[in-house]
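Everything below concerns the one structure shown next.
Here the complex is missing one protein chain, while the rest keep their positions.
Here is chain A:
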Amino acid sequence: MIDYQAPLRDMQFILGELAGLPDVTALPDCEEASPDLVAAILEEASKFATGVLAPTNRQGDLEGCRLEGERVIVPDSWQSAYDQFREAGWLGLSLPPEFGGQGLPKLVSTPVWEMWFSSNMAFTMLPQLNVGQAEALLIAASDEQKATWLSKIVSGEWAATMNLTEPQAGSDLAATRMRAEPTGDGDYRLFGQKIYISYGEHELTPNIVHLVLARLPDAPEGVKGLSLFLVPKYRLDADGNPGEKNDVRCISIEHKMGIHGSPTCTLSFGDTEGAVGYLVGEPHQGLKTMFIMMNEARFGVGVQGLALGERAYQSALDYARERVQGRNIVSGEAGQPILYHPDVKRMLVGMRARLLAMRTFLYTAAGWFDIAHHHPDAAVADRHRRYVDLLMPVAKGWCTEVGNELCDEAIQVFGGMGFVEETGVAQLFRDARIITIYEGTTGIQANDLLGRKILREKGATLRELLDDMRACAQAAREDARLTELAEGLEELLEGLAATTDWLLAQGKEQTATLYGGAVPLLYQLGTVVGGWQLVRAAQAAQRQRDAGEGDTDYLDSVIALARFYMATYAPEAASHARVVRDGGQVLAHFPEAGL
């Protein structure tokens, strides 16, 4: 496996020219993120990713995790990597300064987390859980709870977990059975079992803080009866240090196809007297807190798609440059690196085009998060909040699916050596397979997109977005050199507008048809958004070129990537659109006996 090198040039280009770093820096509470500071942070993060995290990736995969009694043993190198990561302060990057973080905008933290995921995803899930939990506690915890737990979570002194899934409650959390019984002194005792708990048990930190969804005795049925509890592995003594062991144990870990370095635990709460827990937020409001967090968490998984795709691309490119095989189809020259075979080149250029599309989309969306959180004008903040909400299922659903495609294609570039584990691309492929599943499968994302994000508001935000994208196409029209791209985008937008009209024209009786086409709808929107972002990228590249700035080879390649995407991936939007309508139709009436 080649060393991972963070794609700093792409990152800087997108941050500065496309995702609006200058605008974000102008927002209140974001002033510190000056371009030179951001450059210094990215630079140092890339060194850390390459020097510390990337070298442990394969070893973690080979070694995996094991259960010894109730102890979970993680890969050997994790302790040192985690200690260095924590001591370097990376955990607090985007978290609030009052709890020890650096409070930098999401736009800055996104490329940094991309580097962590590229270099070692199984490891990075550990600190990622701290960030997720810190965000949940910030939303819902009492001041006293924040004072007790939050600084330790932000610093990484203690690790964190999220406990949602139970054997009968996966995508459907309404089926949650975990019980929480009040003790009478303000605390609760929890009883039940949670499964698929990433880093549910390990000895990397002196304590682990579990956030657990459970039902109170008087809880209403379904999702409106779920409350959130904080359950530490060790209860705190009078000085606030880990003391007595709580009634939580790991009873098994999963044997998985990927992310071997991340222990996936089954946790049993309350085998004896009940696990002591503390209610976070109001009773029965647990899911609401989880949902606020969910956008952030799903976005993070979308970034994993980009990150794994990037590493797969780097490996494939490196291999294609070195592997000599066959004759040049044009010149007949022997001893050619396979990069010069048109089909291998097609795969690599296609990978890079989709990486640029995803990265521009995700960073731009990260900028929207910041504007939504910090913009002083409520209308502007609200518009960006709605964009984030609309496109979050696309960021998660589309980028993870494309990320999987890229890992798959990287193996194809490697040929037989890709199927052999030692090259490392097989690991990327195996690791990537979970990302279209956890934090809501692609199907769940697509249902969310169709139901909550489009139908419920009668397509209002989607139409607003369409107008924005049309304005982009219009601007591209005005530059004769970009006509081809403008036409490509216009065609994508016509198709999307037609799909939107059709969706909204269907009555209740068409529900099965609509949901049968939800995933193709998500693909169509993803493909359109990708095309839009690449047209923006090409415009920015042309602008820089005209101004005589930047590296012309690089800028030309950006324009060529946009053109390649328009020629190859964009046409798929039309076929997705057909599946949305016609596929859903056939599916709705397909006889069950036919399966």
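Just so we're on the same page, a residue touches a chain if its C-beta (ideal position, glycine included) is under 8 Å from a C-beta of that chain, and two chains touch if they have at least 3 such contacts; residues count from 1.
By our rule, contacts and distances are computed from a predicted model.
Student: Missing chain's UniProt protein name, "NitT/TauT family transport system permease protein", "Ethanolamine ammonia-lyase small subunit", "Inner-membrane translocator" or "Electron transfer flavoprotein subunit beta"?
Tutor: "Electron transfer flavoprotein subunit beta"
Student: For the chain that's not shown, point to the residue among A:V52, A:L164 or A:V579 touching it.
Tutor: Checking each option in A:V52, A:L164 or A:V579, the one touching the absent chain turns out to be A:V52.
Student: Touching the hidden chain in the complete assembly: which of A:M11, A:L27, A:L93 or A:I338 does that?
Tutor: A:L93
Student: Go through chain A and note every residue touching the omitted chain.
Tutor: Counting over the whole complex, chain A touches the hidden chain at residues 5, 8, 32, 34, 36-37, 39-41, 43-44, 47-48, 51-52, 84, 87-90, 92-93, 102, 550-551, 554.
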